[in-house]
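Here it is: the structure, laid out below.
Of the protein chains in this complex, one is absent; all others appear in place.
Entry: chain A
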Amino acid sequence: MNIALAGNPNTGKTSLFNILTGSYEYVGNWTGVTVEKKVGVLKNKVGRLIDLPGIYSLNPLSRDEGVATQFLLSEDFSLILNIVDAAQIERNLYLTIQLLEYGRPMVIGLNMIDVAKSRGFQIDAKNLSKRLLGSPIVPIVARTGKGCDQLAANFQAMKERKVEPLFIDYGPELEQAVGTLIERLNHVELPSKRWMALQFFEGNSLVRELLQKHIASSELTALFEQTEQQVISGKTGIKNLQQHIRSVRGDVIRAILSDCLTRTKEVEYTFSETVDQIVTNKYLGIPIFLLFMFLIFKFTFDWVGTPLSDLLDAFFSGPLTEWLTQALVAVGASDFIQAVLLNGIVAGVGGVLVFVPQIFMLFFLISFIEDSGYMARVAMVMDKLMEMIGLNGKAFIPMIIGFGCNVPGVMAARTIEQPKERLLTIILTPLMSCSARLSVYSLFVGAFFTQHQALIVLSLYLLGIVVALGLAKIFSSTLLKQSSSMFVVELPPYRFPQWRTLMRSTWEKGKGFIRKAGTFIFGGSVVIWFLSYAGPGGLNVDMNNSYLAMIGGLIAPLFAPLGFGTWQAGAALLTGFLAKEVVVSTMNIIYVAPDLATLQGTMANFYSPLSAYSFMVFLLLYVPCLATVAVIKKETASARWTWFSIGYALMIAYLIALMIYWGGKFLGFQ
């Protein structure tokens, strides 16, 4: 026996699936979409459970959502297990009704019954079951497994039962059209013709595709339009068939609930709803988001991160260097070995490692915001803005992920259905300032903007967002014109994140940074040091005559108009293409400084605050790192778009850094 598990998103479907099944029999993808298909064997061995993607309605908004309809149309199953969130019962029953119209035996798990009770919902399950064709309804708490055994006990008996589809009267005009369509389908074998007809009139594109195999497309269109005309004429407030069907179903649901649902207390607003009224407010939403970002950087730089970094720096430049020198002298290491270890590795790797506290602080706060439920609100708040520029709120999620690392950000764009929106998101996500770039900002703001560290870094992050949005507008109205798509996001209730989970996800995100320091940054530092040590004149040359100076000097004149035309800047930017943290290593090596404070002092000879800011802006935008370029290539499967994403980034970085440098000069900044 095959049982289909269906329900709205975030109703505890996965928890229920895990409780009812022992192990996965199959995990893969539904054909044609990137939605995971899970099949498991029920613990009581009566059959297999197939997990359908969470949906609000069988009429799909996107291809991913079409999976459930496709399943009903083409696969063999004997029972539907519908999970219903008792606390959101009115919305959940909309799907239940559509499934009942299909006409298969159904068992309903009424989940989160505890939450519903606390909100004052009392649901008469017996009565509700009667109203829903006698489908057994079992109150459960999927999170803890309470009631799930009783739920499973119903499967065997229900499978045998013959059920008629639920009949709802949609009014004479529509009923007549449904009758006509069913008659036209007389000669074909199809599951549940009335259901198909209703789905067709509701605008379900998958059902329409199937019907077109039997009835000419023009005939279907004519029938649809004619019916729509008849149904909406004379009705106020109803603009199309879909709306009419929705409103009839809504009335039915309300009638059912008026019999089966009593509210023992009136809870005006839940805590989450009250908070949402403020944080997703039309005018306050974005300022509140900005305020949160500002606080994040205050914590990361001023309040917690920098003091810790200073301690770490004191340790590297003090005791660690001392011990290492003594040990090297004791074993009789040559000057060359001493130099590569102290001026190359300790400077390069240590220079990056001192920023570990800041990176971890940032990751901790990002994890906090993710786990608390605010992240979903950010996407919603940004949706309005994103719509104006030809994207939607969904595209903002890959961008937020890009703040951690651009690579998963680019990959997260896969969730976007519209191909052009996805491409646009892929090529713009690298403009989001990733955590690797943070180490470079840390170095520069510590040197030039001690008083306003958080504000300067915030401005860079915002610049990344603003440039991305601006380019999205330009690209979507020129290169990538497209039809708009819709964005639906489920807002989970707010909660205080668990410390354990927070710590773990911070560590998971941050440990890659430490590992990179021990591997790639190490290797990079040795090579960069060697290039600065050797030159055409042999080894141990003056650094200005080294190979590194020659390479950096080649491109340095290009950067002169931006305020940083030194070979050091050129060399740092070149190495930064491999990974942005390497810029910090390179600077530590070429400015030969024993500690952070001295380095920052030395840098003051080469940069003014204005040219330092221009440098940071250039670094933010100039080119995605090697790993990101590779993932763009993989995801777009196009060399042309990959080169485009490098090329436009270089141009825009140069242009904006130029504007900032000269604009700043014009305004009298130094």
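Note that in this section a contact is a pair of C-beta atoms (placed from the backbone, for glycine too) under 8 Å apart; a residue touches a chain by one contact, two chains touch by 3 or more; residues count from 1.
Heads up, the rule we're going with is that contacts and distances are computed from a predicted model.
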| item | value |
| --- | --- |
| Protein name (UniProt record) of the chain left out of view, among "Sulfur oxidation c-type cytochrome SoxX", "Discoidin domain-containing protein", "Radical SAM protein with 4Fe4S-binding SPASM domain" or "Glutaconyl-CoA decarboxylase subunit beta" | "Radical SAM protein with 4Fe4S-binding SPASM domain" |
| From A:Ile474, A:Ala630 or A:Leu658, residue that would touch the chain that is not displayed | A:Ala630 |
| Hidden partner chain, touching residue among A:Phe513, A:Tyr533, A:Tyr591 or A:Phe618 | A:Phe513 |
| Listed residues A:Pro165, A:Pro492 or A:Gly523, member touching the removed chain | A:Gly523 |
| Hidden partner chain, touching residue among A:Ile345, A:Leu391 or A:Leu502 | A:Ile345 |
| Selected from A:Pro287, A:Pro419 or A:Pro557 as touching the chain missing from the view | A:Pro419 |
| Residues from chain A at the interface with the omitted partner, ascending | 29, 31-34, 36, 63, 331-334, 336-337, 340-341, 345, 398, 401, 404-405, 407-408, 411-412, 414-415, 417, 419, 422-423, 436, 505, 508-509, 511-513, 515-516, 519-520, 522-527, 578-579, 625-627, 630-634, 636-638 |
